[in-house]
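Sharing a structure, written as structure tokens. Questions coming.
Left out: one protein chain. Kept in place: all the others.
We just call them A and B in the order they show up, numbering each chain from 1.
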Amino acid sequence: MADRSGVTGFLTATRGRGRLHWTDWVSYGYLFLGVFLMFGPVVWLVLSSFKDQNELDRFPPRFLPYAQEVLTVPGYDDPLPAFTVTEGDLAGQVVGQTRRAAGRAEVVSPDAPEDRVRLTTDMLQPVEGVAFATDNYTQLFARFDFLRYFWNSTFITIAATVIMLLVNAMAAFALSKYQFRGRNAVLLIVIGTLMIPQTVVLVPLFLIVTKLGMFNSLWGVIIPGAATPTGVFLLRQYMITIPDEILDAARMDKASEWKIFWRIILPLSAPAIAVLAILAIMWRWNDFLWPLIVLTRTENFTLQLALNSFQGELQTDWPSLLAMTVLTLLPIAAVFMFLQKYIATGIASTGGK
Amino acid sequence: MLAVITPLMRIIEIPMLALQRLLGINRLAWAFLLPNLILFGLFAFLPVILNVFYATSGSDNVLLQNRPFVGGQNFGQLLDCGNYIDANSCREDKFWRAVWNTVTFVTLQAGFMVGFALLTAVILNGRIRARGFFRSVFFFPVLLSPVVVALIWKWILQREGVLNAFLDWTGLGGINWLVDAQWAFGWSVFISVWAHMGFYTLILLAGLQAIPRDVYEAATMDGASGWRTFRRITLPLLAPTMLVVLVLALIRGVQTFDEIYAFTGGGPGTATTFIIQYIYERGFAGAPRLFGLAAAASLLVAGVLVVLTLAQLWANRRNVDG
């Protein structure tokens, strides 16, 4: 342990004490296993999404995406797939394959483009290099209505989040800053809704949404989820800490109650609102069961629904599916990278989903 | 953003100011509450009441006026069993399969979840470098959507997936994981724990960090070993938080649907069909749409959830007081 510099030094150093106890080894062992188990699958997904169909069909799979290299040979319009010849006269040479059928192949050497040579395929070894195929991604836009799903998801997420923040903040303001008869009853109602998750009222909710003309409409997903007890509680806890004297000062300044709400309370609650906004974005973006019931037409699908329906098709189109999965998790991953701290504290303080 | 919001708020101010003049300041609170209460009423409380009507009426018509009253028939159908343990002896065998699957799933999942979350939290609370990094590593799957989680693991577990390739290489040979009922169930528990463990770890870690340092210092002065300190100090002081975590895991577990539905589709057969999927399929996916059965099953689940939620509120309060 003399050398503390470098990666091993950093990773094996404990806080405070000099030497590693065996429990420290076990701890780090567990944590690195955790890194492997938690990150590994996602890394594998992302790498796989850059493989072409041939590479995806390969068993056993290779870690990095590879693709056969191509040769441009004069006299041929398209680049030819490159092979190394393993035996015979041309052994060791890189050639371009022009035709292949029934175990036989016709190749040309770039040095002698006129000279077509016939070989058996077992004499040919493909020339490969690491290559990130982006076709899977570009295909999404060409073959699927990816942008449509992406837009649906984005629209639902943004609209639902904005409405939810406004409605919940208004309720939280009323419950934290006004003394009115019936306040405790309202608080009880809010607690009561904690016990009624969407999952247990699917059938009547479906009726109500249908009756309101929101079946197969994005609003049918946006509106029912807009009022949440979690949001009301989270914001109320925060707003209670804003001193009443500030509100009184604003009243003396001739501000109306609504103005106090949006000019004083909302800006001062920004940290709590940020936390709730992140939670709301996460909930809506990842929402599945309720959209599955309300949105039955393909053009209304969210990304989650699209993902699910494509994987359910008879012939699973893994290349597109993998790329779509990556694009679906990307926004959340980006949010996470930037706002990690808020998310963690927010989730811990609300009790999560 | 502000350019949109400011005029909007100005417009809302006009009716709100009129209401303020009319009602006075304290009664204006109702105006602030109104949108929220309408949404709660329309999409939470009204459905609960309507659920009772659905549960006591028959036919595949969604409109209540077209549904004949059948009394307890739906419940009767659900609960008609020769032997509750054996789903095959039940009239609605699919319901009971889902029930027992859910019970097994919830038990295993909550057990592993709390166990691993505790282990992870304790390790993260130890003398660790780069704690923030490791914490986010365990946490980030919480943010992934259920469908993404399902697809990530489906891709790994497919017949010619990377796991089978590894097993081939070790000579153990591959398994068609999601075609085998028991493996599929096992992996369902696994991905559920994988996806949500970070959340519970976070809560437990916060609980651990709330234990005052001097308690540990006192224990060290008393000559307690690490293991004894853990058993006699950490665990008892963490017990209230663990209770909260356990109840939360149960509430979540009972409602499991998304990720397993995307993962296995409930199969093979009905091996991973849980209660919410049963409700979904009876009410929305199958033909005929048996709304009555779905609503009756919903009410039974709601009963369980109410009990669990009350337990959660109680545990939370104890946690705060303690």
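The rule is simple: contacts are C-beta pairs under 8 Å (C-beta built on N, C-alpha and C of every residue); 3 or more make two chains touch, one makes a residue touch a chain.
In this section, contacts and distances are computed from a predicted model.
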Undisplayed chain, where the name is taken from the UniProt record, one of "Sodium:pantothenate symporter", "FtsX-like permease family protein", "Carbohydrate ABC transporter ATP-binding protein, CUT1 family" or "Electron transfer flavoprotein subunit alpha/FixB family protein": "Carbohydrate ABC transporter ATP-binding protein, CUT1 family"
Sole contact to the chain not displayed, among A:Ala101, A:Leu188 or A:Met252: A:Met252
Of A:Leu37, A:Leu268 or A:Ala333, the residue in touch with the unshown chain: A:Leu268
Where the missing chain touches chain A, by residue: 243, 245-246, 248-256, 259, 263-264, 267-268, 270
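We adopt the following convention: only the chains that are shown with their structure count from here on.
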Whole-Å gap between the CA centroids of chain A and chain B: 20
Chain B - residues contacting chain A, complex: 9, 12-13, 16-17, 20, 25-30, 32-33, 35-37, 39-40, 42-51, 53-54, 62-64, 119-120, 123-124, 126-129, 134-148, 151-156, 160-162, 165, 168-169, 194, 198-199, 202-203, 206, 226, 244, 248, 252, 255, 257-258, 261-262, 265, 276, 279-280, 283-284, 291, 294-295, 298-299, 301-302, 305-306, 309-310, 312-313, 316
Contact footprint of chain B on chain A as seen in their complex: 10-11, 13-17, 23-24, 27-28, 30-31, 34-35, 37-39, 41-42, 44-45, 48, 57, 59-61, 166-168, 170-171, 173-175, 178-180, 183, 186, 189-197, 199-208, 210, 223-227, 232, 251, 256-259, 261-262, 282, 285-286, 288-289, 292-293, 304, 307-308, 311-312, 318, 321-322, 325, 328-329, 332-333, 335-336, 340, 343-344, 347-348, 351-353
